[in-house]
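Note that one protein chain of the assembly has been removed; the remaining protein chains are unaltered in position.
Entry: chain A
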Amino acid sequence: MALKIVKGSIDRMFDKNLQDLVRGIRNHKEDEAKYISTCIDEIKQELKQDNIAVKANAVCKLTYLQMLGYDISWAAFNIVEVMSSSKFTYKRIGYLAASQCFHEGTDVIMLTTNQIRKDLSSPNQYDTGVALTGLSCFVTPDLARDLANDIMTLMSHTKPYIRKKAVLIMYKVFLKYPESLRPAFPRLKEKLEDPDPGVQSAAVNVICELARRNPKNYLSLAPLFFKLMTSSTNNWVLIKIIKLFGALTPLEPRLGKKLIEPLTNLIHSTSAMSLLYECVNTVIAVLISLSSGMPNHSASIQLCVQKLRILIEDSDQNLKYLGLLAMSKILKTHPKSVQSHKDLILQCLDDKDESIRLRALDLLYGMVSKKNLMEIVKKLMLHVDKAEGTTYRDELLTKIIDICSQSNYQYITNFEWYISILVELTRLEGTRHGHLIASQMLDVAIRVKAIRGFAVAQMAMLLDSGHLLTGNMQRNGICEVLYAAAWICGEFSEHLDDPMQTLEAMLRPKVASLPGHIQAVYVQNAAKLFATVLQKHEGATDSQAAQDTSQLLIERLPLFVQSANLEVQERASCILQLVKYIQKLQQKDVEVAEEVSALFAGELNPVAPKAQKKVPVPEGLDLDAWINEPPSESESEDEKPKAVFAKEEPKQSRARHIEVDEKELARRREARKQEQANNPFYIKSSPSSQKVYQDAPGVEHIPVVQIDLSVPLKVPGMPMSEQYLKLEEERRQKERADKKKKDKKKKKREKRGKGKRDDSGPESEEDITPAHQVDIVTEEMPENALPSDDDDKDPNDPHKALDIDLDKPLADSEKLPVRTHRREVLKSPEEDGDQDGITQEAKRRSSKEKKEKDRKKSKEEEKKKKKKKHKHVVEEEPPEPLSEEPVQSEESAEVAAPPTSTSAEASDLDFWLSSAPVPPPIKEALAPKTSVAAAPDSEPDVPKDAEPDEEKSLKNKKKKQKKEKDEKKKKKRHHHHHHHGDGGGGDSVQNGTVEEEEEEEPLPPMSNYCLLAENSYIKMVYDIQGNLQDGSQVVVSVIFENKSNSFLKSMEFNVLDSLNSKLQRPEGASPHDGLVVPFQLPPGVSNEARFVFSVQSIVMPQKLKGTLTFIVKSEDSSTHEKLDFKLHFTCTSYLITTPCYSDAYAKLLESGDLKSSSLKLEGLNMPFHHLLARICFHHHFSVVERIDSCASMYSRSIQGHHVCLLVKTANQTVSIDAKCDEPSLLANVLDEIKQTFSQC
C-alpha cells in the first residue's frame, strides 16, 4: 500500500505542476497558444488517471489557464471529483476551480449538493470554510433552497470563523432563494450583537446590502444600528453603518435629526479620512432629507462644506476627488453654501487629473446663476482653448451647453451672447458634438423669437465663411452645425440682410461634399431663400434680378440632382423642376412671388420631445388589441397588413393631437401674456438697456480691428462673446442705479413694511433682468399629459424579490425546507418536478420550469401575505411577542426562529425616535407626543363637533398598519401641526386670561380644515396659513383622504394661477405644470401635503380653480380620475397670530394711521371666552387684554398690516370695533368673522 503511494508520487514528480506550467508558458513566448494546447492535452491525460493527487494538480493548472481566458467548463465533472476529495489540500483546489468557473448554467452543479452539505457539517472547520467560500461564488437557486437550512445552523456554529462566513453567505442565499429571508432574518439580526467582531461585521455587511435595496423594511433596526454606531470602534463596521443610515434617513426624517449630533461628533473626532468622508456623506443625506422640514441646519452644512474644502485642498488626489463628489451632493439642496467656494472649484479645473476636472465641471453646472453664468462660461471657454485631449474638450463643450441650457435657459440673460458662444464653439476642431451645437442653435432660434434676427445674421455668416466646409472638419462632425445654420437661414429668411448672398453660399459646389442629410437641408432651404428673394425683387419691379436668381438655381441644382443620396436627389430634382416652371412664368412677366412663398408659409411651433408619449390613452382604447383579426398562423408573414397598421395608428393620434394643440396654444398664449404683464421681469427691463443693441444691430458694431492671431478662437467678423460680458456688466450697473433710484422713491412713499425684503443683499438673483424681452416659447404638450411615470426599475433586479416585510410573524408554511432525504426535499411544497434518474438535459429543463413555478408561487404567496396582513390589522390583535428559542439541535428540522413581535417593534422605533435624549434641533420630534398628551380634547373618543372629516382621519389612524409607519408619523406630525395652530390660539388666549381659563368650561374642539372637494374616491380638506418668513407666501395644507378600496397614486395637484396668486412650482416647471403629491394613498389612508402659494395683494379674498388628477389602481384595473376644486383664500388666511403687548397696542391705536370700522352680532349665545377663542382660532387673532366682557385683540397680516379689534358683549349682542391700516382688508376680515358666527 505504502509502496503504491510512493510509486504514485514518484510518477507525479515528473508531471508538470502549476509552477512548471507557468514557467513553460513564460519560456514559450512566441508560440504560447501552441504550448498551452499541448499542456491541455497533458492535463486531459492526467484527469483520466485514478490518482486524486494527479487530478488535483491538473485542476490547479486548469484554474491558471482559466485566468488566461481558456474555457475549462469541459472539466467541470473532474472539478467536482477533486472537490469531493477527503483531503483538505485537494478539496481546496477543487473548490477554487469551481468558484472560478461554475455558474448557474453549469449542469454538474446539481451533483454537488450532497457533497457540499457533507463539507458544511464536517468536523474540520477549514473544510466547512472552503465549502462556504466556494458556494458563495456559484450558489444557484436550487443549491440555495436545499442548503439554506444547513447554512442557517452554521450561523450559530461555535467557531467564529465559520459563523462569519455563514452569515456572509446568507446574502447570496437570500438573493437566490428569497423565501429564506424571513425565516433566517431573526438569527441574522442576533448576529449583529455577536461577541466576535468579525461575525458582527459580517452581519452588518449583509444587512447593509439588503437594506440598501429595500431600506424601508429595515427601519426597525435603526435603534440597534444606532447603538452599534455609538459603541463600535471598528472603522469598517462604522463606515457600513453610517452608509446604511444614509440610505435610511430619506425614509424617516426623525432618524436624521437624531443622527446629526453623533455624526458631527464623529466628524470632529475621527482621524480616519475614510470614516470622516462617510460621515460627511451621511450628514449630507440627512440634511437633504430634512431640507423640506427643517429650516436651518446651517451649522451642520457649514461643517460639512468646511471639511470638504479641507479634503479638496488636500494634496492627495483621492481626497480631492471625493471632496468634489460629496460637494456636488450638497449643491443640490444648499447651493448657496457651495457657491462661496467657487474659487476653489474653478481652481480644480486646472488640475492635471482628468477625473478631478470632470468632477469640478459637474459642480460648476449646479453653481451657475444669472449673475455668474457669463463669467463661468468665459472661464470654461478658456479651458476649451487650452485642453489637450479631445475627450476632455468634448466634455467641456457639452458642459458649457448643459450649463447654459439647463432648466429652459433659466440663467441666460442675453441670448445674443449665447448664440455667439455657440458660434465660437464651432471653431473647435475634432469635436464629436457638432449635432449638439446644432440642436442648441435650432432650439434657441425657434423658441426665442427676439433673437431670430441676430441668429440669422450669425448663421448666414457661418454659411458664408465656409471654414466648416474644409475636409478635415467634416470627418469629425462639426459640419452638423451647417445643418442648423442652413435651416435657420431658410426658415427665418425674412431677417436676412442679403438673402441673395446666402443663397449663393448655400449652392456652392463644395456643399456637395457634405453628408447627405445636410445637403438635403441645404437644398430645401435654398428653395425657401429663393422664395424670399423673389418676393423682395418683385416689389422693386426689378425682373432681371429675380430671373437671375432663378437662373442661378437652375445652374447649381443639377449638382444635387446627381447626388448619391436619395433624399438630396429627390428634393433637388423636385425643386429644379419647380424653378424651371417659375422661370417660364417670369419670362411671361407673371407675378409668382406670392405663390412661391406660399409654399413655405406658416410657422413651426416647438413641440416637446415627449409630447406624443404623454397623450393619455383614452378610456376604453386598448392599444395592444388587434384592430383587425390577426392573420392566421398558416398565412405567410405578409408585410402588407403590418404596414397598414403602422400607418393608420399615428395618423389617428396625430389629428387628435393637433386639435388639442390649437386650444392649448391659445390658452397658453393668453396665460403667458397675463403672466408677463404681471411679472416684473418682463415689464421693468429698462429701455436704456435695450437701446444698446437696437442702435447697433447685427455685426456692424463689432470692431474688425479686434483680430488677434494669437488666440485661435477669434475670427474676424465674428462676434466675440467676451464683449457681451463687458456690456452686460455695464447694463447691470445701470440697472442697479435705476433700481436704487426707484427704491428710494418707494421708501419715501411707504414708511414701513415692504421695504424689508429689499435689503437682503446688494444684488440678489431677481434683480438681474434679462437684456431682451425674451419670450422663451415653451414646448407644447398635450393638454392632459400624463405625468411621466418613472417605471425605470429593472424588473429583473434580483433585489426586488427581497422586498419582504420582515416584521411580520412567520407563517408555518415559511419554514425552510429541511433535509430528510433527497426524495423528500423534492416533494417540498415549492416544487413537484423530479430530478433523479432523468438525463441531464431533461434535468436542466425541469429545473427551469421549476424556477418559473417557484416564482409564480412566490408571487401568489406574497399576495396572500398581503391579504393576511390586512386582516390582521383590521382585527387589531397585537401579535404576541414570541421569544427566540435557543438553537440547539444543529441539524434537526427545527428552523426558523420565531420573529420578535412586530407591533412592539414598531412602537419601539417610534419611541426610540421620539423620546430618547434629544439634542436641541430634535425637539420637534418630541413635540407630537407631548402635544397630543397635552391636548386630550382632540382625541377621537372625546366628543364630536364641526369636523367629521377630522374625526374620520383619526379613526383611520387607528386602523393603520404597521407597515405604514411613515404615514402614521406624518399623520402625527399633521396632528401636531393642527394643535400647533390650535395651541397658538389657545396660548394667546391664555396670555390675557390665564386665571379665568381654568375655572371656565372647556372649549369644544375646533378645526380650521374645511372641505375642498370630494368624490367617491378621495376627499380633500384644507387649511391656509400665512408664512411668517415670507410676506408674499401662504401655505395651503391639504389633507387627502382615500375613501375608496383602491390604491391612489400619481396624484398631481394643479391650480390655474391668477394674476394675484400663484402656486409655487419647482424651478424650471412651466406655470401650467401640476405639482406631484409626494405620496400615494393606500385604501382608507389619509395624508397631508403642503403647497406654497405666492400672493401679491392680500386685501381681497380670492378663489382659485384647480384640479387634482390621480390614478385609481385596483386589483385588476387602473383608471385616471380627476377632481376639480376651488381654493378659497380668505383674508383671514393672510393673518398671522402675532402677540402684542398692551402698551404697544395703545401706541398703535394712538398713532392715528388706522381706519376704523365696526360690526354687530346679535343673538349669540355662547360664553365670552368661547367667542374670543373662536376669533383667535379661526381668524388668527390674539388677545391683548381682557377686562370682564370686553377684550382687545390683535393680529397682523403677512404683509404687515395691523388689525386691532375691540370686542364687547352685552345681552347676547356682540359688538366689534375694528381698526386697520387697510380698510378693504378690514372689511373683508369683519365679513368673515360675521360669517363664522352666523354658522354657529
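Following the convention adopted for this analysis, a contact is a pair of C-beta atoms (placed from the backbone, for glycine too) under 8 Å apart; a residue touches a chain by one contact, two chains touch by 3 or more; residues count from 1.
Basically, contacts and distances are computed from a predicted model.
Only one chain is not pictured, and the protein name UniProt records for it, out of "SERTA domain containing 3", "AP complex mu/sigma subunit domain-containing protein", "AP complex subunit beta" or "hydroxymethylglutaryl-CoA lyase", is "AP complex mu/sigma subunit domain-containing protein".
Checked against the full complex, the candidates A:Y35, A:W236, A:Y392 or A:F1047 give a single residue touching the omitted chain, namely A:W236.
When the whole complex is considered, the residue among A:S37, A:T89, A:S407 or A:Q1235 that touches the unshown chain is A:T89. Touching the missing chain, out of A:Y126, A:Y392, A:F600 or A:F1079, is residue A:Y126. Of the candidate positions A:A98, A:A202 or A:I400, contact with the hidden chain is made by A:A202. Of the candidate positions A:T63, A:T249 or A:Q1102, contact with the hidden chain is made by A:T63. Among A:S271, A:Q544, A:N628 or A:N1211, the one in contact with the hidden chain is A:S271.
Although one chain is not drawn, its touching partners on chain A can still be listed: residues 2, 5-6, 8-10, 12-13, 17-20, 22-23, 26, 53, 60, 63-64, 66-71, 87-89, 92-93, 96, 100, 103-104, 126, 132-133, 136-137, 161, 164-165, 168-169, 171-172, 197-198, 201-202, 205-206, 208-209, 212, 234-236, 239-240, 243, 271-275, 277-278, 316-318, 320-322, 352-356.
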